[in-house]
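For this depiction, one protein chain was excluded, whereas all remaining protein chains were kept in their positions.
Chain naming follows the written order as A, B and C, and within any one chain the residues start at number 1.
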Amino acid sequence: MLDQAVFYFFAALAIVSAILVVTRRNAVQSAIFLVTALLATAGIFLNLNAEFVFIVQVILYAGGIMVLFVFVIMLVNLDVALHQVQFNRQWFVALIISAVLAAQVAAAIAVSRHSLYIMPAAPPETLEPNTERVAFYLFHTYMLPFELASILLLVAMVGAVVMAKKRV
Amino acid sequence: MNLNAIIPYILPVLFALVIVALLPLVAGYIVLVERKVMADMQVRLGPMRVGPHGLLQPIADAVKLLLKEDIIPESADKLVFWGAPLISVTAAMLALAALPIGPFFQIADLNIGLLYILGISSLGIFGIVLGGWASNSHYSLMGALRSAAQLVSYETSAGMAIVGALLLAGTLSTRGIVQEQSDTGWWFIFVAPVGFFIYLVASIAETNRAPFDMPEAESELVAGYMTEYSGFRWALYFLAEYTNMVVVASIATTLFLGGWMRPFANTPAFNFLDYLPPLLMLWVAGYCFRRTPKQPVQVQKMFMAAVGVLCVVVALVLIMPMAVPRDSFLATSKPGIHGAFWFLFKVAAYIYVFMWLRFTFPRYRFDQLMRLGWQFLVPLSIVNVMMIGLALALHRQFGWPNWISFPLCVALTLIGGGFLLATGEKHEHPFVGEEGEGQEEETPVHA
Amino acid sequence: MADRYSGSGVNVETTVLGADEIILNMGPQHPSTHGVLRVKLRLDGEKVVGSECVIGYLHRGVEKIAEHRSYQQFAPYVDRMDYVAAVSNGLGYCEAVEKLMQVEAPPRARVIRTILTELQRIASHLFWLGTHALDIGALTPLFYCLREREEILKIFEKYCGARLTTHAFRIGGLQYEAYDELEKDVERFCKDFDKRVDEYESLLTQNRIWVGRTKGIGILTAEAAIAMGVTGPVLRASGVEWDIRKAMPYAAYDQYEFSIPTRKTGDTYDRYLVRMEEMRQSRKICLQAIENIPAGPILGKVGKVLKPPPGEVYHSIEAPKGELGYYIVSDGTTQPYRVRIRPPSLINLEALDQMIRGHLVADVVAVIGTLDIVLGEVDR
Partner (left out) sequence: MVPIGHYIFLSVAMLAIGIVGIVTRRNVIIILMSVELILNAVNINLVAFSRLVGSVEGQIFAIFIITDAAAEAAVGLGIIIAFFRNRETVLADEMDILKW
């Protein structure tokens, strides 16, 4: 009961703010709504007993990546940019893509509704609290991807510094 | 709906209400204490007019701020300008949810408690950045940008310092961390002093306090991101800042200073320390009563006496669990009451250190701040984490006794710190040397 | 007017701005421009690439007022220029008029003038130290400095009844006879003062942050300083040993032992050290002076109505902030024909642009503080 209320609240919040992200003229306001969408998603994660993903989402996504976004928006924000046309005339393409996507998913759900539709109430002990299990998987089974991810981050960091530097 | 289903929610909601209701008052009185401490260090008296010894000053200030005209600049982004202080305050208050004020007084004991506090309080930066941007003023924008850069940088080292303590505790739950310190009998400040130092510095920077108060440096940026704010919105920023101070002080207390534990909690020989809290309160009460006849007005006399009586009541509450028979209900409340006292006492001491540093040191320059953060604190915190890991490994894998492995690793960390400090001296003033090459601005081809 | 004093030829308005450059108006309402100075900063990020000082917000036409006042009537006006060091202003003016009239103040007056002026130098430097430290973020030294400055102001108050704009001297000597305990008061102040300076130094001199904020900031080489006519502690910190008290002694300075502190680099830290040492030297002068205050009249032979012979005179003294000069042209009437004042703050302010180029906004504040300008004197 409470679970469902929380989910639908966060889901609605996420969708509404996601729509606002792509429709606001001002990039800073878009960023604010993106943060809201991400936090709403984080709430959904928490509702799914994924505490660690929740906190990673909050710290990294909302607290880290989005701060970077806001920072860059402020650096490049031009008053002129606000008065320019903000949208391409490609609504048609977007609509088609969305429609095709929606149809696909609807079909998928319709076909497999019996196997997928009802989520089994997961036994509480399997997933709660699972921070330790996440750590176990991360550092045992998925050790190599983890290290690769850190290398990816390093490369990205170097790349970002090189590109954003003033005089190369 | 079943009543039993609601009961677990009642107490946390009650605690949350208490904290949200009391926090503005607490923040106001921290400001008063700060002004008093500052005055004492600067051979002055500080606020003395509103109430005896200025005790009603926070309330007068609050009333003034609430009644002030709410100015929103003409060219500001109204929505963001309106919402930004709320973000700051909300983030700061949410972070309090996972803090254990004594063993019984906690809103929620999350199993990711510490990460939760870190994550939520890192959201407060949006309030600052967006507020600075929305004001549409150069000073505000520069304050906001500085603050974004500063908070992101120092969160790194604060996080690493916390990782060090987490390695020792082996859990993320705030209650578990205190329990671990209680079990071993060693506060983590003695096991990882360097980690505590890093956290102290980083937490000052994170709360934008002097000597790292770059975002609001009043002599450079007027008031930084708050320049265009006034009245109640400004008060909200202020509330957020002081709440954040309480939050970082609570984290430090929980992680490094033994949380709600009394000093020497496990040594029966020091049990007389249990009488210290009531005695302290009685001493404060005595001071209040002594000063009562010296107040100029009848009302002030009564108020001063009332403060004294309040202190006596608190002292009685503190002494009550020890006076009653051992197995009565009141006696079992002793850890809760005394735990809360010691927790708040340690938080207050930590905040006092903040104030002390603020009134002693000049302000860093922004590039120096960043250099200190990235070239000294971050490497040092990494060294610290590695050394704590090494100490734990030596102890657990090779069976070295604790009293060898930990001092050894602290010494190694200190050597690392000294090395960093020595190399850091070399790059002092990058901007003076750069001036020559700054002239030859390359022109973009297509511009 | 603004272009004339920019000292750099940067005309901010007409420069095409690059993408990263913004203009920041510092002042005239800004906590650390020490009054109503307005500095237009051209910034690349936080780095200063150019600046222009806009002055005149406190212009009161002091020089013009002089032409419509008698010589005595004008004396109180000079106190309002550098209001932090009113006694020094008065001394300069009185001595200039005395030189014009070819009279001399009696020895007793000259010694007491020296004592009060040196006390004023200490007071001015204390005020500078407090506000400079406040600009750099150290809150506490200000109150310590004001505590000592208060003692000096109390001495002034006892002597002439006024604390800030004292009007302590009179053309030809002193306004008032020294009160009985002047020596004792000055001695009591001087006895403690050395320890107090040590106290300030213990807060700042070795402090890593203070050193980091001041060393290498706003370097002014000796050549540049001389070329721009910079005087006072700013010049001496660049390594030029020039002090009018030694070079062209006035009042009773030729009788006393003191040294001129100088430093080499000419950065903010050096200027800080020079001023700290100057306070110690001033204390030394005061101690020597109170030992032997000659008896005798306090007013030389000047009439009730001052009518200097036609002619012109330039006389300058070493005010706390640098060379304070008065150029007076007399046409033989009771009112000066023209008075021109050379305020040290104005000339020193011209070095600002050169000193802050390539530094950060925070350094601008430090450099404005270290120049020790008083806008009352810059704008007159």
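Just so we're on the same page, a residue touches a chain if its C-beta (ideal position, glycine included) is under 8 Å from a C-beta of that chain, and two chains touch if they have at least 3 such contacts.
Since we're looking at a predicted model, the values are computed, not measured.
On the side of chain A, touch with the chain left out of the figure occurs at residues 3-4, 7-8, 11, 14-15, 18-19, 21-22, 27, 30-31, 34, 37-38, 41, 44-45, 48-50, 52-53, 56-57, 60-61, 64-65, 68-69, 72-73, 75-76, 78, 81, 84-88, 90-91, 93-94, 97-98, 101-102, 105, 109, 113, 116-123, 126-127, 130, 133-134, 137-138, 141-142, 145-146, 149, 152-153, 155-157, 159-164, 166.
Operating definition for what follows: only the chains that are shown with their structure count from here on.
Where touching is counted per the definition, chain B and chain C have no chain in common. Taking the CA centroid of chain B as reference, the farthest chain centroid is that of C.
Look at where the CA atoms of chain A average out and do the same for chain B: the two points lie 31 Å apart. Computed from the mean C-alpha positions, the centre of chain A lies at a distance of 62 Å from the centre of chain C.
Within chain A, not a single residue touches two or more of the remaining chains. Partner chain B is touched in their complex by these residues of chain A: 26, 28-29, 32, 35, 39, 51-52, 54-55, 58-59, 62-64, 66-68, 70-71, 74-75, 77, 129, 131, 167. Residues 18, 22, 24-25, 30-32, 44, 46-47, 49, 133-140, 142-144, 147, 203-204, 207, 209-210, 212-213, 215-217, 219, 357-365 of chain C are the ones touching chain B in the complex. Within the complex formed with chain A, the residues of chain B that make contact are 77, 79-80, 83, 110-112, 115-116, 118-120, 122-123, 125-126, 129-130, 133-134, 141, 144-145, 148-149, 151-152, 155, 172, 442.
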